[in-house]
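Part of the complex only, each chain left as placed.
Note that the chains are named A and B in the order they appear, and that numbering of residues resets to 1 at the start of each chain.
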Amino acid sequence: MPEPASSIAERNGGAAPIPEPPPTERPPAWPHRHLLDTDVLTWPQIELVLDTAAVMAEIVARQRPRSEALRGVGVTNLFYEASTRTRVSFEVAAKHLSADVVNVSVSGSSIEKGESLLDTVRTLESLGARVLVMRHPTSGAPYLAAREFRGAVVNAGDGRHAHPTQALLDLYTLRRHVPGGSLRGRKVVILGDVLHSRVARSNLWTLTAAGADVWVCGPATLLRGFDAWATTGVAGERRFTVTGDIDAALRDADAVMALRLQQERMAAGLLPSLHEYSARYGLTAERLRLASEGCLVMHPGPMNEGVEIAADVAAGPRSVVTQQVANGVAIRMAILSLVTSVSLRGEA
Amino acid sequence: MPEPASSIAERNGGAAPIPEPPPTERPPAWPHRHLLDTDVLTWPQIELVLDTAAVMAEIVARQRPRSEALRGVGVTNLFYEASTRTRVSFEVAAKHLSADVVNVSVSGSSIEKGESLLDTVRTLESLGARVLVMRHPTSGAPYLAAREFRGAVVNAGDGRHAHPTQALLDLYTLRRHVPGGSLRGRKVVILGDVLHSRVARSNLWTLTAAGADVWVCGPATLLRGFDAWATTGVAGERRFTVTGDIDAALRDADAVMALRLQQERMAAGLLPSLHEYSARYGLTAERLRLASEGCLVMHPGPMNEGVEIAADVAAGPRSVVTQQVANGVAIRMAILSLVTSVSLRGEA
């Protein structure tokens, strides 16, 4: 049984629950030329993304999905890190909108020759890119790119910092599967290596904005800084709890999001062993019994099955992992469509 | 001059020649949602593939080849092994049919992060793949994928096991170049590293089904198991001879298919040296004189010229190596078209 909202609010320093936003009479205009993180999005803007994605999902559901919205618009995927799902998701989204997609990955590119990021960005713009979808191992790199690029930059993951389209697709998925469709007062757990997770960071913003009661849980070494963040009220009036106690976190949870554990964390001395991590923080069927009956299981992928999540949980009846992937295409179509509505405005 | 069919039958343990199938009045329906190997194909189904490919070849021959058959259908090439010809062949075939093609290769993908095969398959399906064209170093991997994937899986080569589209394009090429267009009683030699060849395995099935007198020839270390297969009648009534004697194999042959010799075989101690292999089993112009006058020379590529095949033979007048490549596009268009006729049926 979920805790009453009041006790949650108290635990978060007495902050009042976020009021449901008033109904908007007509869709708000989208003001953002770039999408670099979720923290600049107001709640009506988040809702605009979700509503646009719902329309896009209808296109995706057709046997032969195709819209002419971005016909002939150059979309370049610039990936400095390996990725299947995110790169393909953006590629498919752009193609569904009839955009012209170019893939540039570090392997096999002049980036290996030491070209500077800004020079690469200027080059891709000169080659016709109007949207630059960018993944980079350095936090903040897309912000640098956005200062130079005259089209739209969409952050597809930068270092430990942000992964805004992942957070938006997670929110979209949650709202479609939570009874009633609202996250207000729902307990959502983010479990695992929060310290290094851009997925967690971007999700914190959108989930708390949606009124969820967000719990962040993992070993102390992987939570450094978050505790202070929560207690010092960095999150403002938002409901945000940090704990190392997985039982407390999972108890009566409405959704739990297991994060990928990077093997590199062991080498860095942050964790004793994969086995111990799995034993203490792995999401197993047994642990999931603590959660509410319909508790949703999520993972941004790719999963280390048997480490942060048990294989039977990942493929179990509560898992919405494949729905997350499918919804990602609709969310990215929405974002591509919204940012170009700003960036192409002057060029028409 | 070819041996009479009766003596061939005797040499194969007295098995009766396969009767020519009765003429079918209307094209048989294609029942296979996946194409994992050739061994499930009946002769009428094989003929249906070849006839469909002949129609596709007319499209390919146009200066600007394009059919709308798979407009908007998602075809994903998932390649866990390096490949030029097979990946490009499927990509071109899919584009000729107006499909939306996504390429995923191991380098630069999250597969490097250790994602399980099934998780990858589920992800690609959620991202919109309706056909999964898959190459994998592990024999049987596409069967595993097919159990999970709700679209169509096409095996583009798995370990030592099968390479069904290669066998079909080989058969198509043979029938177009053998006088009379039938392989009944024709002597076809598969030469080289049969033990490790998925091309050989898939070809054995289709060639014997077509009524050919198939000879498999190579050093004893690269034929292990095939001898028992032939003598114990695993091949049923099909005509199938195994020998280490290259002269006997090539004598009066109507076609010879040289297999690629993997350099790794030397390291594994299966062969003394490339030089010795080449001297004893390389397909040279001199050896080819033993074969029938119009004997066709084939190779699945990529060729090690000077090893399993001499450069002058590979580029000589009897070589149909480039025709094999060109026919591969038509065969793959046919297969993509046939499997989606099953897999998309319920979704229409």
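Here is the rule we use: a residue touches a chain if its C-beta (ideal position, glycine included) is under 8 Å from a C-beta of that chain, and two chains touch if they have at least 3 such contacts.
All figures in this text were calculated on a predicted structure; none of them were measured in a lab.
**Q** Of the full homomeric complex, 2 copies appear; what's the total?
**A** Counting every copy in the complex, the total comes to 3.
One rule holds for everything that comes next: only the chains that are shown with their structure count from here on.
**Q** What is the distance in Å between the mean C-alpha positions of subunit A and subunit B?
**A** 44
**Q** Write out the stretch or stretches of subunit A touching subunit B in their complex.
**A** 60, 62-66, 79, 82-85, 88-89, 91-92, 95, 105-107, 263, 301-305, 314, 321-323, 325-326, 328-329
**Q** Residues of subunit B touching subunit A in their complex?
**A** Residues 71-74, 76, 100, 102, 104, 107-116, 119-120, 122-128, 344, 347-348.
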